[in-house]
Every structure is written in C-alpha cells, then in structure tokens.
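See below for the structure under consideration.
Heads up, one of the protein chains got dropped from this complex, but the rest are sitting where they should.
Let's look at chain A:
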Amino acid sequence: MMHFMLLFSRQGKLRLQKWYVAHPDKVKKKITRELITTILARKPKMCSFLEWKELKIVYKRYASLYFCCAIEQNDNELLTLEIIHRYVELLDKYFGSVCELDIIFNFEKAYFILDELLLGGEIQETSKKNVLKAISAQDLLQEEETPQTFFEDHGLG
C-alpha cells in the first residue's frame, strides 16, 4: 500500500501531497522536508528507489518536477514507478503537454485525477481512457452546476 505521494519542484517547493495514512501535520511536514532534501541531493544517475525508515521510497524526475511515493516493504517498486508514469501520462493527456505551471494553477484537477487513479493507496483504475472520461464528466457537471454570467465568462466577475 502506498503511504503517501509527494510532488515537488527542483527548488524544493512542494506542489502536491497525498497521504494515505494518517499523520499529524507536524510529522507530515517533517517527513516532507526530510524526503525533499534527501531526494534533491541525489545525482541523476542514482537509483530511483531508496530505503527510508521502514518504508521504500520510489521517486522519478520529470523535467522540473519530482514525483515521490512511499510504499511498504512488500510492495513492488517497479509497479510504483509505473503508477507514477501513468499519472504523468494522465496529466499530460488532460492538460496537453503538461508542465509544472499547469499543476500549480490547476492543482485541484491534478488531485481529482490522482483520486481517480489511486484510492486508499492502491491503484483503482488502470485505464487512462476511463479516468479521463470520469474527469471530463466531472468537469461537465461542474460547468452545469455553476451557471456563468456574462461577466464571469469574460473574466470580469
């Protein structure tokens, strides 16, 4: 089971975090800080997997973003790497050649996509098509629920 997933930039700024186990805020912060410094210090050629406390850390860098997952000892690292890649592919499909700024400005969409993909720390939907369908349906619902006035349409609202 995945314990948490972190997205952070090369500058060490946390962009996204998803926790599948309960921790107090303080502990979360401590773990985040510790992991970011550990991973940022690693060279590009180094292994994507590392042992950390009783967990295994799987991380991968995509351009300026690091995707970092913590899994249990009996989980498969390669599978986790595949999940990360699938998530990136989903983001890429959804935003169209996604970049870090897309995730910064549309973080809620990124969370929605992640929730469609992973549930309670386990993969729940492997089909990209289904995930994107669900998200676009969700977007549609959102559009219907909030009828936009003329002004809002023009960015003046």
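Keep this in mind: contacts are C-beta pairs under 8 Å (C-beta built on N, C-alpha and C of every residue); 3 or more make two chains touch, one makes a residue touch a chain; residues count from 1.
We take it that contacts and distances are computed from a predicted model.
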item: Chain excluded from display, named as in UniProt, from "DNA-directed RNA polymerase RpoA/D/Rpb3-type domain-containing protein", "RING-type E3 ubiquitin transferase", "ABC transporter domain-containing protein" or "Probable cytosolic iron-sulfur protein assembly protein 1"; value: "RING-type E3 ubiquitin transferase"
item: Residue numbers in chain A that touch the chain omitted from display; value: 9-10, 62-65, 88-89, 91-102, 104-106, 109, 129, 132-133, 135-136, 139-140, 142-144, 148, 152-155
